[in-house]
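Below is a structure I'd like to ask you about.
Only a single protein chain was left out; the remaining protein chains are all shown in position.
Right after this comes chain A.
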Amino acid sequence: WNVEQALDAYFQSSSGAGGSTSSLSKIFDSYRDAPEDNPDGIGIEGAMKYLGDIKVGLDEVACLGIAELLKSPSMGEFTREGFINGWRITGSDTLDKMIAHAADIRARIPIQPDLFRRVYRFTFPLCRMQGQRNLQFEIAAEQWRLFFTPQNGGVQWNTESTPWLDWWIEFLEERGKRPVNKDLWEQVEVFMRKTMEDENFGWWSADGAWPGALDDFVEWVQKKRGEDMEVE
């Protein structure tokens, strides 16, 4: 596990690491879909109910934040181990504390780049279809829209001068909606931060380490900007 994450959790929780395992186990038990078949897992229905109870929407980044905290094996599933470990670190052993912590995560994701990156990267394996190495384009695009707009708790990537997010998705659509591999997924977020530092690509070079798709995107953006200038 992650030292950074542990420290993070330590400072967030008033009582330090701790929280009662038995009360957490009890909460976990109450949301299981099929206690007989799957005694240590919460399935999709239980998960939806649980998220509702801790006041987390399914369509917001904070939901992925909770999935990351509890190490969900896939979308809408929790394991006992992940659930108890996750909450214990944060010291949340009642629903009320969980609601409070979820609200805290919601508030921090857009303003703490480290946490944002952690949640963003966790999303890749979470959203991958079973048995697949890469993320389907449609799913990736949906997640980018979630992460890179402020409406549901992400950060804003479209700017006055450049609709980065829209262009990025338009660019990939033009290229044939190819599946997104892990490296590209992760580098897009790094790329996003870079473009927010300098929208004119001062940091970019053709010999850099960016995945080819991003190199091509830079070229595409530059060309598009040139065209826009001509139109004006």
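Just so we're on the same page, a contact is a pair of C-beta atoms (placed from the backbone, for glycine too) under 8 Å apart; a residue touches a chain by one contact, two chains touch by 3 or more; residues count from 1.
The definition used in the following text is that contacts and distances are computed from a predicted model.
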item: Options "Ubiquitin-like protease family member (Ulp-1), putative", "Exosome complex component N-terminal domain-containing protein", "Ras-related protein Rab" or "Cullin-1": UniProt name of the undisplayed chain; value: "Cullin-1"
item: Given A:G76, A:P110 or A:P211, the one touching the chain that is not displayed; value: A:P211
item: Interface with the unshown chain - residue positions in chain A; value: 133-134, 181-184, 186-187, 206-209, 211-212, 215
